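All protein chains but one are shown at their positions in the complex.
Now for subunit A:
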Amino acid sequence: MLCADNITLGDRLDGVSAGIAPGRITAICGPNGAGKSSLLSVLAGLIAPDAGAAELDTTPIADLSPRARARAIGYLPQTPEVAWDVTVETLVDLGRLAWRGGPLAKRRSGGADDAAAIETALDAMELQDLRTRPLSRLSGGERSRALMARVLAGAPQWILADEPLANLDLAHQLALLRLLRREADAARGVVLVMHDLALAMNHADEVLVLDEGRRVALGEPETALSENVLREVWGVDARWVGEPGSRALALR
């Protein structure tokens, strides 16, 4: 379980509590400025909250060593940058950093584990054909898969990603969600900040709705993103149409 226990952070989060179970896709939704990214950063252990605590299986994340935390939680920032034009393979290899020793031990300790984890990540994101290609020569969709493969290479129990579907066209959004679903089925926890409510409705198992730093709803998408919540939080008068699993939002 990844738990937020009464987290308060400046004027961005106000006493947010939530328990997130592994093996499912959890979406964090909310209007701009609701505190979604801040909550994700706190859950990833990157920001210490002013009050409350983020806990991983009852251990406060702040008590974990940076390395133990990095091994347990993989995090993909909202605007991922890669400073140098490395190949896909090298990028994915960076995801293994938390498993390696110093510069002398780099090629030796856990070399086999490293290689296996990198292969698994490349397979999972269907990147084998692109492994030697530099990032500058990837399309947007390929790039986002490579960045996600970097996270997977660390073999984290938890994958926390801040809007991984933004900037992707519909086909690539669905492809990435399908790949993330496989990770959730493999008992990992997948937590995604999502803007597209229809994608959250159809693909998440659990939705946490934030508004002005407060938790408004947490539960199955059909209830957490009910038409009442949409009206109350987003201020839009909208109606879900279609069958569960292929819902679309009709604005009135």
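Just so we're on the same page, a contact is a pair of C-beta atoms (placed from the backbone, for glycine too) under 8 Å apart; a residue touches a chain by one contact, two chains touch by 3 or more; residues count from 1.
Methods note: contacts and distances are computed from a predicted model.
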Not-shown chain resolves in UniProt (candidates "Putative ATPase", "Multisubunit sodium/proton antiporter MrpB subunit", "ABC transporter permease" or "Cytochrome bc1 complex cytochrome b subunit") to "ABC transporter permease"
Across A:R12, A:K36 or A:R69, the one contacting the chain not displayed is A:R69
Tell me which residue among A:L46, A:A166 or A:L179 touches the hidden chain in the full complex.
-> A:L46
Residue, one of A:T87, A:Q157 or A:S226, that touches the chain absent here = A:T87
Which one touches the absent chain: A:K36, A:R150, A:R188 or A:R247?
-> A:R150
Residues on subunit A that touch the omitted chain in the whole complex?
-> 41, 44-46, 66-67, 69-71, 73-77, 80-87, 90, 94-95, 97-98, 100, 102-103, 106, 150, 154
